[in-house]
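The structure that follows is given in the form of structure tokens.
The other protein chains are all here in position, but one chain of the complex has been omitted.
By letter and in written order, the chains are A and B; residue numbering begins at 1 in each of them.
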Amino acid sequence: MRRLGLLVLGLVAVAATALAAQQSIAARLSGRASPEIVTLVQELGSTAASRGLPIDPLIQKAIEGNAKGVPSERVATAVRLVYAQLDTAAAALRSAGPNSPPDTVEIAAGGFAITAGLRGRDIAELARTGRPAAAVTVGLRVAGTLAALGVPPAEAVTLVSASLRAGQAPGDLLALPGRVQSEMARGATPAQAAAGLARAAAAQARHGPPPHPGPPPHPPAPPHP
Amino acid sequence: MHAETGDPRKGAPSDGEVVRAVLAGDRERYAVLVERYRDRYARYAARMLGSSDAAEDAVQDAFVRAYDQLAQCQDPNKFVGWFFLILRNRCFAEQRKSRSHVSLEAASSVPTGDRSDLGTETAERRRALQEALMGLTAEQREVFVLKHVEGLSYIQIAERLNTSVPSLKMRMHRAYDKLREQLRDQA
Partner (left out) sequence: MTKREFDPQVKQLLDGELTLADLPAELRQEGEEALRLLAAVDRELVSLPAVTWRVMATLERRRQRRLTWLLAPALAAAAALALLLGRPANPPAAASSAMVTVRFVLVAPGAHQVSVAGTFNRWDLSATPLVRSGSADMWVATLSLAPGQHQYAFVVDGVRWVPDPTAPAIDDGFGRRNSVLTL
């Protein structure tokens, strides 16, 4: 009897939480999305919550579409796409390690990386570096940002996983896109820039951090005719 | 385009003073150097790369790189000559990257000086020559630009590029022939 009581209490608690979530979605979208979009986000949000997916990216995309004056139908498509990307990211993160289920922040970072062009297997590879969730989260954001700069997904993943394995701090990871942009400014393609930095990270993992880097004192000699 | 020690206006700090201030931590002062020289080689970059937009990117990137390497500038009073070499490398790197696309892009984005006092015939001739220039190798185009756009002598160019006058002339004379051929093909 008691167990049944607890079960009922548990169910009521779950129902109450779900109701609160729906109300929270409606509140956040109030005045910022059409009624059909609000309904859609509530539906997707409810499924997302039950599957451990973040809801915030869905809400953000709905608000963004409304702000940009996009027709409801197109906003709906975009919101569904975000959901699918979050789902893919979550599956990829889970495949990397059944022991530690990914949290919503990590999944959101994975979803962003997928929007930027990474694939599920790229997400899984980053998760398999065995670093703590916070580091993987930063790694996913950085990998996505690199892809947004034009670095091909494979090179972005190689660079970030090499950096993660080298034990680089989140701050170093966050500096990677800027360093790639610097290399690109010197004429490297995004892929070349990322590959160069990945080699440096791998070397660091083997030998420890290098002395303070100094570029060569003279620009290269002029090319011959 | 000769190396200069500083702004001739009274009271303005020399290049060396500004470089030393930036290296000492006064980051914002770098804007003085950027403002001073951003247009100095803009024309060179535009003629080398075929468009003002590409020149803007190249000059911007070169200034960022120069900032990164400022501690390696051997003589802060000769910042501008050192900066030129950085920009030059950037222009050549751009060429290597986009060799196959250069002629097409240049033809459409070349600034012909859309000033109303230029006759359309003159504008067309300019466009045609710039397109022909883009058909040269980067080295040939450079010697042509330095001599006929920037107005340097062969001796000045040889000093700047650390090469000999005879080899420059050989490059230039090949450029003349190629230009003639390209202009005839265009007509």
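What we mean here is this: a contact is a pair of C-beta atoms (placed from the backbone, for glycine too) under 8 Å apart; a residue touches a chain by one contact, two chains touch by 3 or more.
No experiment lies behind these values; they were computed from the predicted model shown.
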In the complete complex, the chain left out here touches which of the visible ones? A, B
Among A:G45, A:G120, A:G144 or A:G187, choose the residue that contacts the chain missing from this document, as touch is defined above. A:G144
What subunit B residues would touch the chain not displayed? 27-28, 30-31, 34-35, 38-39, 42-43, 45-47, 52, 55-56, 59-60, 63-64, 67, 111-113, 122, 125-126, 128-130, 147-149, 154, 169, 172-173, 176-177, 179-181, 183-184
For subunit A, residues touching the missing partner are 32, 60-61, 63-68, 70, 74-75, 77-78, 81-82, 103, 105-106, 108-109, 112, 115-117, 132-135, 138, 141-142, 144-146, 148-149, 169-172, 174-175, 177-178
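Simple rule for what comes next: only the chains that are shown with their structure count from here on.
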Chain centres from averaged Cα atoms put subunit A and subunit B apart, in whole Å, by 41
As the complex stands, subunit A meets subunit B at residues 182, 185-187, 189, 214-225
For a test of understanding, state which residues of subunit B touch subunit A in their complex under the given definition. 61, 64-65, 68-69, 72, 74, 85-86, 88-90, 92-94, 96-97, 137-140, 161-163, 167, 170-171, 174
